[in-house]
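A single protein chain has been omitted; all remaining protein chains appear in their positions.
Moving on, here comes chain A:
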Amino acid sequence: MLVYSQKSFLIVDDFSDFRSSVRSMLRELGVRDVDTADCGEQALRMCAQKRYDFILHDFHLGDGKKNGQQTLEDLMVDKLISHECVFIMVTAESSQAVVLSALEHEPDAYLTKPFNRIGLAQRLEKLVQRKTLLKPILQALDRGKPAEVLTACENLCRQDQRFAPLCLRYRANALRDLNRYEDLERFLKAILSSRATPWAYAALGALLFKRGQIGQAQGIYEQALKAFPLMPGLYDGLADVLTATGETKRAQSVLEEAVRLSPLAVRRQMLLGKLALGNEDFDGASRAYRQAVSQGQHSRFKDPESNLGLAQALISKNGGGGMDARTRVEINSALSEVAKEYTDDQGLQVRARLMKATSLIKAGDPETAAKLTEQAMARIEGMDQFFSAEAALLVATQLQQLGQDAASNGILKNCVEVYGDDPAVMKNIATLTDDPTILGGGNEAVDLNRQGVRSYQAGNLGGALDLFRRALVLQPKNISIALNTTQALLRLAGDTPTAAVLEECRACLSRVAGIPESDARYERYRKLHIRAFGG
């Protein structure tokens, strides 16, 4: 029997009877340090204060509350528990919980209610044994060193090859984190050819998708769903693939299937809302966004885009006609939440106001709508943050609908300057305007930038810098050109850039300081920023 007297336990359950029952079982096992919580939020706060060795968490803590899987995700992502902590998911009925965790963060064990002291003791003892066996791997995970995880796995497998299957997932995740994609692909394919598991399918699908092998990724997901048709996460992957290939109708129905299997998923509902909105299924879009908004209240994945999406879907649903009182209340509350909770986000504030104005026109109050639109446009003038390309297009569309063509064109012109080197963005802009001065506005700079990239890749750094500089004069707010110029400058300057070089870098970066954090290039911007401005 293990000695538990020095170990700390946390019991999370909404039934006080159950908490006291488990507490007394633990006391009988010699445990002294037992804390309890009645919801996931409280558990998170407690874990932020104290390091627990064991957590027994009930899966279903009531409707509208975080479930055990969500708490576990938060604990892992926010690094509130060590990988050495034993996390046991307590379930009334295990199947649902297993399905939800199968693809990402898995608890160490499930314990189905009812259980007795002997059953609990047996699980604890065995789990401690396993954690001890895997200790070097878990410690490497805590340090965030994937290379050390791999070494630890190799050592364990060398010690006893029979335990190799316990390392599979750790190894796959480490290879992914090390960007060793070819090794990872080989590794996952070997796993699937011997013993197929849902997580291995999902990992391979995601890898192929990330590397642009869309067709193959689709094949993997379809094969996976034949074997495991009840795993919602696999539907998510397939929907991503279908969205990328433009099959948005099919993507929507695939996600609907996933939502049917597992409705409690904020990101999934939000994505479904977006797809449905794009497919002009306004009923479906409102349903999904409504779920995303309400579930988001308790989730780390809360996202104001869902509120804006919900308002958009409800407005579009009511086509030409007026709006009933209930719909207006729903739109108002969705939008006021954005206005109140994201006061520092200029872009969101503008978008919430424009959305409100659009809804007011539908509702028959053009005066207030006009005032709100004025306000929003004044805010756009003062913005130093860039809209993401997607948001810019939405705002431009909305301004057009509100009869503000000049302002709409202004947004589009700005969007061409900032994102004009991205053909996908240009294609979308072309659906909103035929104006050649807007559409062609960035051509020359984009062309110079393209030549610059070619020179840079060919090793002609001086020539590249010259081309980038010329492009930048034409479009100083283009993110790609600004980053390319900075990178070329720093590369040419070597380890000790002169003050003049640093000055030029800073000027480049300052003009694109509005880059949204959601932009794929944000990380690159940040790194260059550190080099130009110091840490």
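Quick notes on this one:
In this section, a contact is a pair of C-beta atoms (placed from the backbone, for glycine too) under 8 Å apart; a residue touches a chain by one contact, two chains touch by 3 or more; residues count from 1.
As a working rule, contacts and distances are computed from a predicted model.
The chain absent from the displayed complex carries the UniProt protein name "histidine kinase", chosen from "RNA polymerase sigma-70 factor (ECF subfamily)", "ABC transporter permease", "Spore coat protein CotJB" or "histidine kinase". Note that of A:K65, A:H105, A:R130 or A:R379, the residue touching the chain absent from this view is A:R130.
Considering the whole complex, the residue from A:G62, A:G144 or A:P165 that touches the absent chain is A:P165. Only one of A:P107, A:P146 or A:P198 touches the absent chain when the whole complex is considered: A:P198. Residue A:K113 is the one among A:K79, A:K113, A:R143 or A:K527 that touches the chain not shown. Touch with the hidden chain on the side of chain A covers residues 15, 17-18, 20-21, 24, 28, 92-96, 98-99, 102, 110, 112-119, 121-123, 126, 130, 162-163, 165-166, 168, 195, 197-198, 228-231.
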